[in-house]
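Here the complex is missing one protein chain, while the rest keep their positions.
Entry: chain A
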C-alpha cells in the first residue's frame, strides 16, 4: 500500500520534449507524412468502395432489365352466368386497376419507394396464325399504367372497341367464337398484310378458331417507352419468341375490347400480371439486403398457384439480382480489404523502422538524460506525448483530406497505423534509454555469452513461429471459408471478425516470406564471405564482411521484402482482372464484332456476310442462328440453352483467330451421328446436366421433334451457361433450315465493317463491351485500388530502403573509416559500402516478385475475381513480368544512388569526426 501511495505520476519535462522535436523535426515530419498519406488512403477507400457498391447495385438492376421486375399475378373470378354461359364483364379494365392498386398496397413502403409505378399487363394465350408458309404466333395484350397505357397514333382505322353495350351480356359456352377487336402495329400489319376490318386467321392450342379482328393500325408515339418492354411484340414482329424460326405478332387491346378478349378465350386463358420495374436511382447498397428479403417474403406469402381465387402470386428475380450485386460488392470489399491490409502491414513496418532510426539518433541524448537523473517513466511519458501528438494529428489531417475528396470517411482502418506511430517510438526510446544507463558489459564468461545468444535466438524463433502459425491459419481459413460474409450469420455488409484471419492471410504470407529470407540471407552472406576470404581481393572480403554483419537486421529486410512482394501481388491482381475483363469481352461477343439481325434483315444475311467479309481488315465472318432459351428436351427434362446453328467448319476457323478456347469437337458435328437420323450436337452446361452422350430432342410445331445426339463439349458462346451447338447443314438436312440472325466478324477491320454494313441490326463491338466492363463501378474501383496499392507499396518499400540506409549509415561509415585507418583508399570505401547495401536489394528484387507470384497463386482463387470480371470461372492468373521486373529495377536504381549520395554527403565529414562520433 505504501508503494502505491508513494508512487508518483510521470512528470514530463516539456522543454526536453520541445527540444527533441526541434532537433529531430525531419524524421518526425517524415513519420507524420507517412501516417497522413496512409490514413488518407485507408479512410477514403471504404467510402469510395461503398459509393461504387451503390453504383454497382444500380448498374446490376439496369442490366437485368425486365428480369429484375417484381411481378404479381392473380386469377380472375369465374364469369359463369345464370343461363349456362359466361357473363361479359364490362368493367373489366376497372377490375385490372383495382388489381394494380391491391398489388401496390401489398408491396409495403420500402419496396414501393424502390420501384416505379406499376404496369398491368393482361395477355391472352399464344395463338397460331393459320395462314402463311412460316410458323407465326399471335397474342393479344392489354397494357395499363398511370397514363392508361403507352401512347400510340392510329394511322389507319381506330382503337379497338366493342359492338356490345355496357349491360351484362351472356355468351353461351357452346356458342361461336366471341369476337374481339385489336390494334396492330404498323410493321406487324405490313408483315401480315392485314388492315382495319380484316379478321386475323388464328387457332388456339386445341385447334379451335378464334375471332380476332383488326380495328386499326397504330404507330407507337415513343417506341423507347419502357412499358413496351413488357410486351415487345406490340412494337412489331418478334422472331424466335416462341421457338426456333417462329415469329410472334401481337394485338393491342383497349379498355373497351378487354371484356371481349376474356370471352374470346377460355375461362382461365386470359392472364393478368402487374409489373413493378425497379427504380435504379432509389437503390443503394444499404437497402439491398432488406429489399431482397422483402421480395423473398412476398414470394413466400404468395397464394397457391392452384387456388382459383384473386389472391396475389408474386414472382421476381429482383432478390437474386440484388443478392448477386451484394455478393459482388462483398467480394470487392473483401478484395479491397486484402490490399489495404497489405498496405497497412508494410506501413506499420516502415513506421517501426522510422522509429528505430529516430531512436538511434536520440540514444546519446536519452543516455545523457538518464545520467542526469531522468526517470524512465518520465522519459517514456515524454516520448509518448510527442509520438501521440504527431500520429494523431497526422492521421487527422489524412482523414480530413479523405473526407474532403470522398463522400465519406472511415477511420477504422487508420487505427493500426496511428497505434504503430504512437507506440513504436516510445517503446524503442525507453528501451534505448534503459540500455544506455545499464552498466552491463560483455560477460567475460563464455557460457554467459552463449546463454545470452541462445536466449535471443529462442525469443526470435518464438516470434517467427507465431507469425508462421497465423499465416498458415489465415491461408487455411481463406481456402476453406473464403472471403464472402457468411449468409447464415446475416449479411450486414460489414467486415466481421471472422474475416480478419483470411483477409490477413496475404500480408502474413508476405511476412513469412520475408522471415524465410531473413533466415537465408545471413547464410548466403556468410557463404559469400567464406568465398571472399579465399580470394586475394581485400575489397571482396570487407564488402562480404559488412554484408554478413548487416544481413541479419530484421526490420529493413521485412519492409523491403513485404513491400516488394505485396506490390507484386497488387500488380498481378490488376493484370489478372484486366486480362479477365478482356477474356470476358471475347466470351460475351464471340468475335471482334457481332451483328444481331432483326427479322427484316435476316433474308439479306448471306449477302451481308459476303459484303462484310470483303471489307478490308476482316479475317473471318461466320453467320449463325442463335436462339436464346431454346426449348430442348433431354429425356423428359426441359432445358432452355442457347441454341447455336452454325457452319461448324467456319465456326472453328473463326475461333482459331480469337483468344477464345479452341473447340476441336466442332469437327464432330459434320461427321455422321452415332445413331442414324440423329443430328450431332455439342453441349455445354454449368451443372453438367447437358453432357456428352445425352440424347436430346428439339421440338417443332406441326412436325416431329428433331433428335440430337450430344457428341462433345461445346465452346462457350456469349458467356451462356447452357449451350447447344448444331451444324447448320446437318440441321437443314433434318428438316429445319436455319435462319441466320447473328454474324460474327474477326479482324482489325471488323468494327468498321459491321458499323458500315447498311443493315438494320444491333452492332455489338468487343471493344465497346470491354470498355463498359472496365468502367463498371466495382471493377473500375478495384482496378484503381490495385494500381494505387502497388504504387504505394513500392513507395513504402523505397522509403524503407532509404530509412534502412540512413539507419545504418553512421555505423557503416564508422566502419569504413576504421578500415581507412588500416589503409583503405576512399574510392575503395565506396565499393565496400555498395557491397554492403546492394546484396539484400538485389536478392529482394528477384525474391519479392517471386514471392508475390506465389502469394497470388495461393490467394487469387478464394478472392472470387470472377464476380468482377463476369467470367464463368476464375480468371487465369497473369504474371506481368515486365511490371514485376520494373519493381526490381526501381529498387536497384534507388539503392545504387544511395552510395554515391551518401559518399558525397560524408565527404565533408573529417575522418576524425566520424571516429569521435562513433566512440
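Here, a residue touches a chain if its C-beta (ideal position, glycine included) is under 8 Å from a C-beta of that chain, and two chains touch if they have at least 3 such contacts; residues count from 1.
Convention: contacts and distances are computed from a predicted model.
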item: Per UniProt, the name of the complex member that is left out, chosen from "Chemotaxis protein CheW", "ABC transporter ATP-binding protein", "ECF RNA polymerase sigma factor SigW" or "Succinate--CoA ligase subunit beta"; value: "ABC transporter ATP-binding protein"
item: Residue among A:348, A:366, A:545 or A:558 touching the omitted chain; value: A:545
item: Contact residue for the chain not shown (choose from A:18, A:147 or A:449); value: A:449
item: Per the touch definition above, residue among A:185, A:433, A:529 or A:679 touching the missing chain; value: A:529
item: Residue numbers in chain A that touch the chain omitted from display; value: 441-442, 444, 446, 449, 453, 526, 529, 533, 536, 538, 541-542, 545-546, 548-549, 815, 818-826, 910-912, 915-916, 918-919
